[in-house]
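One structure coming up, written as structure tokens, with questions to follow.
Heads up, one of the protein chains got dropped from this complex, but the rest are sitting where they should.
On to chain A.
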Amino acid sequence: MTHFENAEQAKRDPLYKEALTELLYQFADDDFILAFRGSEWLGLAPHIEEDVAFSSITQNTMGHATFFYQLLEELGEGDADVLAHERGPESRKSAVYLEKENGDGHYLDEPFYDWALTVVRHYFYEEFKQVKLELATRSSYQPLADAAQKVLMEQPYHLAHWKMWVKQLLAAGGEAEERLRARMVEAWGEFKDVLELGPKAKQMADAHLIAGEDVIETQWVERVETTVGKISKQQLGKKQGSGRSGEHTGELTIALKTLSEVYDTDRTAIW
């Protein structure tokens, strides 16, 4: 297996670089959109301690996104800030489920956000992120392996937090459990897109960038079901389309527009 020590080496192999950048965009764009959805909760979380915790996790997750955009910058994809803020929905590789709005209403007037959706989405996502990062520590691209190792030293705090919420709300029974279960079933019908590696999956495997998506799926299902039990008799689905192939909903378009409004107010500011 060919090992690539740095960006310069990777750039000399166009096919390798193509698969590598695709994978890095997935890591970066997933963290980016989920951190944005998290930031919309600022000041609205169920209690003050949660507000502090959630915003800390969100800031750290945005830091991880920036970290992956920097790896893309090293590969000649352009400035990391530009990659984060100036790419349209069609070039985003994040999964569709992650762009789903937090609930009805809008941040600025009546945000009827759903805590059940947030708890389920973040818990499912953090379990997935941990699996994908663990597999990436063995990547043939050394800077990605290093990045995965680094992020894994911080990310388990995020996972532990959402796992605690899931366990407590399920144990509470009644409406809390019902609403959580409903959101889990909904997620089950859409989450396959998150677990997939997209159109270049085979190229990624051939280049030993990361293990196959079947491995990601198996490990994710096993870990999630250990915590919450069996979710559904149905197959995992991707009802909302394949974000990995660039398919997205209008909800991403609006999110990116909101983000760029802030970004456009001062393009030189450090975010």
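One rule holds in what follows: a contact is a pair of C-beta atoms (placed from the backbone, for glycine too) under 8 Å apart; a residue touches a chain by one contact, two chains touch by 3 or more; residues count from 1.
The rule is short, and it goes like this: contacts and distances are computed from a predicted model.
Student: One chain is missing here; what is its name in UniProt, given the choices "DNA metabolism protein", "ABC transporter permease", "ATP-binding cassette domain-containing protein" or "Phenylacetate-CoA oxygenase subunit PaaJ"?
Tutor: The record for the missing subunit names the protein "Phenylacetate-CoA oxygenase subunit PaaJ".
Student: Given the contact definition stated above, which residue among A:42, A:160 or A:262 touches the chain not shown here?
Tutor: Checking each option in A:42, A:160 or A:262, the one touching the absent chain turns out to be A:160.
Student: Which one touches the absent chain: A:39, A:60 or A:232?
Tutor: Of the listed residues, the one touching the omitted chain is A:60.
Student: Thinking of the whole complex, not just what is shown, which of A:146, A:177 or A:247 touches the missing chain?
Tutor: Answer from the full complex: A:146 touches the omitted chain.
Student: For chain A, which residues reach the chain that was dropped from this view?
Tutor: Listed in rising order, the touching residues are 49, 52-54, 56-57, 59-64, 66-67, 134, 137-138, 143, 146-147, 149-154, 156-157, 160-161, 270.
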